[in-house]
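Here the complex is missing one protein chain, while the rest keep their positions.
So, subunit A:
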Amino acid sequence: MDLSIILLLLLAPLGGFLINTFLGKQLGKGASGAIGTLAIVISFVCTLLLFLGLEPGADTKADLFHWLTFQNFSVDFSFQFDQLSLLWLLFVTGIGSLIHLYSISYMHHDKDFYKFFSYLNLFVFFMIVLVSGSNLPILFIGWEGVGLCSYLLIGFWYSNQAYNDAAKKAFIMNRVGDLGLLIGIFILATVAGTLDYQGLETFFQTKGSLVDSTWLAVAALCLFIGACGKSAQLPLYTWLPDAMAGPTPVSALIHAATMVTAGIFMVTRLHFLFDLVPAIQNVIAVVGVSTALFAATIGLAQNDIKKVLAYSTVSQLGLMFLALGVGAYEVAVFHVITHAFFKACLFLGAGSVIHANSDEQDMRKMGGLRKVMPITFITMLISSLAIAGIFPLSGFWSKDEILLEAFHYSIPFWAVASLASILTAFYMFRLMFLTFFGEFRGTEHAKSHLHESPALMTIPLVILATLAAVGGLISIPGSSWLMHFLEPLLHTDGAPEHHALDQTAYILMAVASVGALVGIFIAYRKYISNKEVPGEDSEVTGFTKVLAEKYYVDELYDSVFVKPINLLARFFRDVVETALGSLVYGFGKAAAEISNQGRKVHNGSIGLYLFVFVIGFCLIVSYLFLAQ
């Protein structure tokens, strides 16, 4: 591997961050945005070079220097650019470049424009570290680093304390997962004596069967908890919908396309460990499929356009975890990539809508926008069809493979995942119909400002929509480029029977397609034929209300975790601290009191002294006498 390319790939975003942080204000918006975008484009070009120069069997590691030293293992600051890393890097830097470009226009009026680009650059830097590190602690640097950037960008408009709350919640909730990840790392270090991916793989291939399987299961479970935090799975998903407080390009890049896929990346990276613990794989599949359905139901009743997309992301991530759980890593990766295309496009499209609509995010105050914003409409439509799984768009292929794998693993999983997919088709077209069809329902003022977004915003939309349409080509059944590409890492050569299209596969495809069409059709009946518009929040009742209120999970966490711990804090502060303080003071008081009493004896009276002396003398003499 060419070290200079690797360093350029890593350091360009860091350089962009530093330049924008220290000089951004002086540079002005034009230069600041250009530098920020260029930094990511450079990384993208470097990734392409590495990708094209990748030779099978070549050494992909680059050791920089020694980092941490422990008795039984040490950790190097080193990176590896193999198939998995490069795949992730391609879409992180590729989509990253597009979103930077888009942001130049989207954030143009913001006074902290340069800060935005510096944070966004820093995010990409940490994301690169996360996916290209060659051991778990380096991954952890990236892991927490992207969490930090997520925190900074969710709370980007820091004047609003509600946004700051959302940012804080994201960080803390992620840290719950991070603790799991850390414990998992510790166990692996103790068990295997290395944290290097290659070292771990060799260890598990040769000695994996000798290790106590309980420890392996615990390690895998802990790592998975980490993945749940970062990739917003049950029960640690509640931060992601709140994270929509951040500017929309952030939602597209961090909270849809890249950062939230880190959990899937990590599990895929450590597939050799998860393969050894079927029980935990089963847990992953159950959590994944439950999240997919759970989040999809909430998505049915949201009226904020970004919230719908957020729950959709949670749901889609659930499907990816389902694929991981059933051991179909390459399928999960496939869906990560297609999802990155169509979901980034959807978020940027939503941003375009919000931008045009005087920052209104409530779909009840939209409608009829397809006439004013044709490009946004067409690109979002393509992406919605893709996410709904309509042939032959990218989502059809990747989702279909997940359903197929799930079907072979367990039919109930397949059924639940299919239901989630039907719901997806419904709520996505609910979103499309409410936003782009019918009459405009906003204020007159907003109506007069409606406009299609400028080219800097629509070009990324068009590119992403194109990818959302044709991205499925990288892994069509029968000739999967993706699978061959990942084969050296995942050793999937034993699995191609799923890819040969048999009768079951065709039937499942048909069922999925009909399901998606049914979902779209129901949405059409409701929102086009019957012209329904969701009611005011106060009018919502029954189960819809429960869905709109997200099953009251936030309230539950608040009363089970947040409130008790704050009560405890008050108790400690007001009662325990005071009691301990008085105890120490009591010792001092007691000492003072004893000496005070003692002082009374020394009153200068010779008679008393003589009296005590005589008694003491008698006592000593009698003691000596008795002792004999």
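Details
The rule is simple: a residue touches a chain if its C-beta (ideal position, glycine included) is under 8 Å from a C-beta of that chain, and two chains touch if they have at least 3 such contacts; residues count from 1.
Here is the rule we use: contacts and distances are computed from a predicted model.
Considering only "Peptide/nickel transport system ATP-binding protein", "FecR family protein", "NADH-quinone oxidoreductase subunit M" or "Bifunctional protein PyrR", the record for the omitted chain gives "NADH-quinone oxidoreductase subunit M", by its UniProt protein name. Between the chain not shown and the residues A:3, A:68, A:279 or A:473, the one that touches is A:68. Listed residues A:90, A:141 or A:300: the one in touch with the omitted chain is A:141.
Within the set A:5, A:183, A:381 or A:462, the residue that contacts the chain not displayed is A:183.
Of the candidate positions A:205, A:479, A:566 or A:605, contact with the unshown chain belongs to A:566.
Across A:61, A:108 or A:168, the single residue that touches the chain missing here is A:168.
Listed for subunit A, the residues touching the missing chain in the whole complex are 21, 65-71, 77, 137, 140-141, 144-145, 148, 151, 155, 158-159, 161, 164-165, 168, 171-172, 175-176, 178-179, 182-183, 185-187, 189-190, 218, 565-566, 568-570, 572-573, 577, 580-581, 583-585, 588.
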